[in-house]
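Removed: one protein chain of the complex. Kept in place: all other protein chains.
We just call them A and B in the order they show up, numbering each chain from 1.
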Amino acid sequence: MNEIVVISGKGGTGKTSITSSFVALESQNMVIADCDVDAADMHLITKPEILDQEDFYSGKVAKIDSDNCVQCNQCINVCHFNAISIINNRYVVDPIACEGCSYCYKICPVQTISMKNRLAGEFYISKTRFNNILVHAKLGIAADNSGKLVTKVREEAKDIADEERVDYLLIDASPGIGCPVVAALTGADFVVIVTEPSYSGLHDLSRVLELTKKLKLKTACILNKADINIEIAGKVKEFLNRESIPILAELPYDKKFTEAISKGKTIVEFDNGIIREKIENAWKEIKNKVT
Amino acid sequence: MQVAIASGKGGTGKTTLSVNLSYYLAREFTRDGQKVLLADLDVEEPNSGIFLNGDVTHKEIKYRLVPKWDESLCTLCKRCANICQYNALAFIGISVVIFPELCHSCYLCSDFCPENALPMVRHRMGELIKYKINDSFDFVESRLDIGVEQATPLIKESKKFIEKSKNQYKTIILDSPPGTSCPVIEAVKDVDLVILVTEPTPFGLYDLKLAVDTMRELNKKFAVVINKYGIGNNDIDNYCKDNDIQIIGKIPHMQTAASLYSGGKILIDKIPEIQKEISTIANNLQNIIIKS
Partner (left out) sequence: MKIVFTATEKGWDAKISKRFGRAEGFSEYDTENKELTWYSNQENKDSEHGVGIQAAQLVVSLNPDVVITGGNFGPKAQQLLSLPNIKLIDEAGEITVREAFQKFKKV
């Protein structure tokens, strides 16, 4: 089984359009992990039926039982997150500001503060309309995307991929270079970076590439909207060439991408021409490169 | 007035709006030495700077505080490693190892160490640079170092920096990180208004709903700007209408805009249709602020 991660430096490059096309092309022989838990979009296109769902807890949050509180103010003094305030003469924890360090809990002289598990989101195992398993999640509001939920989505998907004996585990990673991205990338067999020919795209591409290099991962690139700026597209290609990163496909800027999304379809279902062909070839090449 | 520009997902045009709106406000809504400040708080991927040229007027390295093990004082009691909720300290044989990337700077280990063997020391997380773009426009960019995992502390420090010079500015625009997790919460904290940028596609709608839920949970005043208006469908218009959400601008979808954006260009100088819509947004902003 091969783990393939699709990632982009910035949002809006068309990562989900391309990832969902791979899903449609490979169908049953694949398990998908939507690790972009901050803005999980894969289910909007793959329309999955939820098979299993559970609450996801991560970290702690302090709670003050005001009946026993002696209002000594020590908790407020020690909290470095300004999470405790006095409202209507009661000491109250703001669960959004609280980072669960437990300092207040340890210092409270009358033991009236407790540490509760924090509900951080929901986690799903689903079957898509392409008959493959999609593992996805929804991060709760103001939850800390520490990478734990990403790790859980990824590991659960990996276990299912092993059990079902499919050939590919496809991971849709969140944009950026922070810990959720590191959690999605660690241990991948192959990384596909989706980028666009803009200065911001180029800038973010170089940051992501620095990360994949540091993690010593085999990497290739898909240049989306290649024709919106020929000059910068040239610069992106030059840069990739210098870094010895192969380009799997150059896709045109086409409103069909948006039309397909608006109809809840993948672009390879919507287009029968050159776009479909290019994405098909890219997927074939990825498969050749990992095996 | 402080306005944060945010979105549920990336790539909707947050940076385009931040840059063009700030530029427009600085040009049209300032007089007698009044100034506008744009701060890029998308510290993982700061991109506003690509569109702006100016002179560096200030630069500082940003630190946060983490414990440092003083071997000579430590009696190996293990209390620190047991007490830390983030597993940021490990006790290996006869030494304590600290992982700054896991530390939340809560001071618990440092304050509870009976030997004072864990003083809090500075740890580099990134850089803040301030530029002067023109006489009425300043720009602040914060950038997280590669390999630093927590964005929130740098956003917090950057906001402290902005707070100090707050009175110099008529308007402060904050380009926030995308999403609905901690970094965004930190970025929008204490602002007068949040503008949620979205695009008229099912992805845009889904992500807008998440962002709206977040703003309601935080009790934040917010309004919506639809970018790339004209592609996709009318679901965003309908959703906003049904939920009493004010749309303060619709930036038309134009391929020339995508092309100019990709070249790092300010759009309002080149595309009159976009300048007109940015001016509508600017006027709507003034009205909202006056009302409140």
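The rule is short, and it goes like this: a residue touches a chain if its C-beta (ideal position, glycine included) is under 8 Å from a C-beta of that chain, and two chains touch if they have at least 3 such contacts.
No experiment lies behind these values; they were computed from the predicted model shown.
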> Of B:Phe91, B:Phe112 or B:Tyr239, which residue touches the hidden chain?
Replying inline: B:Phe91
> For the chain left off this view, which of B:Ala81, B:Met120, B:Leu218 or B:Ile289 is in contact with it?
Replying inline: B:Ala81
>> For a quick check of understanding: of B:Leu102, B:Leu218, B:Met254 or B:Ile289, which residue touches the chain that isn't displayed?
In response: B:Leu102
>> Can you say which of A:Asp94, A:Glu155 or A:Glu280 touches the chain missing from this structure?
In response: A:Glu155
>> For review purposes, identify every residue of chain B that touches the missing chain, sorted by number.
In response: 81, 86-88, 90-93, 95, 97, 99, 102
>> For chain A, which positions touch the chain that isn't shown here?
In response: 58-59, 146, 148, 155, 186-187
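What we mean here is this: only the chains that are shown with their structure count from here on.
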> So what's the Cα centroid distance for chain A and chain B, whole Å?
Replying inline: 19
> What residues on chain A touch chain B, complex-wise?
Replying inline: 9-13, 16, 38-39, 41, 44, 59-60, 78, 80-81, 96, 99-103, 106, 139, 141-145, 147, 175-179, 182, 196-201, 203-204, 207, 210-211, 214, 225, 228-229, 231-232, 253, 255, 258, 261-262, 264
> Which residues, counting only chain B, touch chain A once they are in their complex?
Replying inline: 8-13, 15, 44-45, 47, 50, 83, 85-86, 101, 104-108, 111-112, 144, 146-147, 149-151, 178-182, 185, 201-203, 206-207, 210, 213-214, 217-218, 231-233, 255, 258-259, 261-264
